[in-house]
Every structure is written in structure tokens, then in C-alpha cells.
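The following block contains the structure, expressed as C-alpha cells.
Of the protein chains in this complex, all but one are displayed in their positions.
Moving on to chain A:
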Amino acid sequence: MFPAPIQKASPAAQLGYKLVLPIALILWLLPLIGVAVTSVRPASDLAAGNYFGVPSSFAGFENYSAVFRNSPIGWYILNSFKVTIPTVIGAVAISCLTGFALATYKFKGNLVLFFLFVAGNFIPFQILMVPVRDMTLKMGLYDTVMGLVLFHVAFQTGFCTLFMRNFIKGLPFALIESARVEGVSEWKIFRHIVLPLMRPAIAALSVLIFTFVWNDYFWATVLVQSQTAMPVTAGLYSLNGQWVAAWHLVSAGSIVAALPPVAMFFLMQRHFIAGLTLGATKG
């Protein structure tokens, strides 16, 4: 283990480490803590110049309910779910298939296709912006949830394929080989042998894609214009324009918008971290 376990150090060093930990954490999260505290600060505090002190009273309930009452943020959150959940299902399902194809068959162009998916995943969004927006308009899907979902599914397929292919590569190939010898059809091999083994990869990837898509801002501004389909990232930005200097509301709104991916992360922590590292390294 590196660095050497702190248990081997002197008692003073151990105590020092345990003291430094929370201090470092507070410093690291200082901007976030500031926003969290501001979100429960009464508006009168801000008017009186009490920006950093202890809030004069707990106004969390007022602020958060004001955010939901006076702004369409609830609607934006609903839109975000309507975009994110179908995208996760679509991209993960599609990439189970592509990952299986690229991991278990030897055919001409296999590696070329694999690296096409990998490279596509790294390109700048701007090179896609004009044509994708144009295409979405022509399909009549501009300013709809469906338009966003289709694009996200397609784009996330790149990363998901990389992830799934590497994961399946790590599975024992003998299992597939012997099924083939027995004459089991390719679809049945996928459906009954490989897919059940992919459960951990599916969980990890789902959490990851949920976070990526929930947090997308660029496409939310390019493919959506009105409130009807606007996800919470773009919505929060437009609300920020309305709530000039109402920092207690901006803060509360930010916390609300950040909550779903954060909750997801804490619930599925193990999968999330497995996902981040497994996809990019070898499975």
C-alpha cells in the first residue's frame, strides 16, 4: 500500500491526519457549502449584508417552496427525467448488442468499427451542432424531448460500446465457444449466456449515463427553445437570468437541480466508480 498506512506512523501524526481530513474536506467543498447555506438564508439577510455569517433564521422551507411555486423548476426536472431515463435505457440496450458483436466475433473491420465508436466519443460537440440541429428541425423534433433523446442515445452509444465491449472481452470466452460447438444459436448465446453476466456492467453504465445526460447543458440549449421540453440545466440558467441578485433562490434552485445525480451517486456509489474506471481501462 502506498503511501504507508497512517497506522504505522507516530500517534501524533495519526491524530494530525484525522484532524486534517475534515479541514481539507471543508476547504474543498467550501463553494458548495456556501451555496447550501445561502439556500436556507432568509432574503432579509442578503439585503442586510449578512452573506457569510450564520443565517439569522432558517428560511430553507420558504426558499425551496418559493423556487417550486414561482418557477417552472418542477417542470424542468420532470423534463430532465423524461430525457434521461429513455436515453439510459436506449443507449445501454443498443450497446449491449454492439459490445457483444465487437467482443465475440472476429470479422473484417472489427477494430476499425470499435475505434470509430471510441473516436466519436471524443469529438467536440460543435462539429455536430449545425447538422444535428438542422436534421432535428426537419424531422419535426426540434424543441421536443424526443429530439434530445434520439441524439443522446446515438452519441452515448460511442462510450457505451467501448465500455460493454471491454467488459465482455473480460468474460471467459470458453463459455461462448462451447455453446457454439453445441449448436446454440448466436441470439441465444447472447440472450441466455452473455447478457446475464453483464448485469454489473449494465448497472455501472446506467448510473454513469444518467449523470452524463442529466448534466448535459449544450444540447439542451441547441435542440430546445421553449419551456415545454427544457431540461433543468438549461432551465436553471434561464432562471438565473430572472433571479438577478436573488442568490438565496439561485442557490436553492442549484441544489434542487444537482440533487438527482447526487442521490443516484450515493445510492449506486460502487457501480458509479466501477463504471468510471472500468470503461476506460481494460475490463
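Convention: a residue touches a chain if its C-beta (ideal position, glycine included) is under 8 Å from a C-beta of that chain, and two chains touch if they have at least 3 such contacts; residues count from 1.
Going forward, contacts and distances are computed from a predicted model.
One chain of the complex is hidden; its UniProt record names it "Sugar ABC transporter permease", one of "Sugar ABC transporter permease", "aminomethyltransferase", "Substrate-binding protein" or "RagB/SusD family nutrient uptake outer membrane protein". Contacts to the hidden chain, counted on chain A, fall at residues 1-7, 17-18, 21, 24-25, 28-32, 34-35, 38, 46, 49, 51-52, 94-95, 97-98, 100-102, 104-105, 107, 110-111, 113, 115-120, 122-135, 150-151, 153-155, 157-158, 161, 182-188, 190, 211, 214-215, 217-218, 221-222, 233-234, 236-237, 240, 247, 250-251, 254, 257-258, 261-262, 265-266, 269, 273, 276-277, 280-282.
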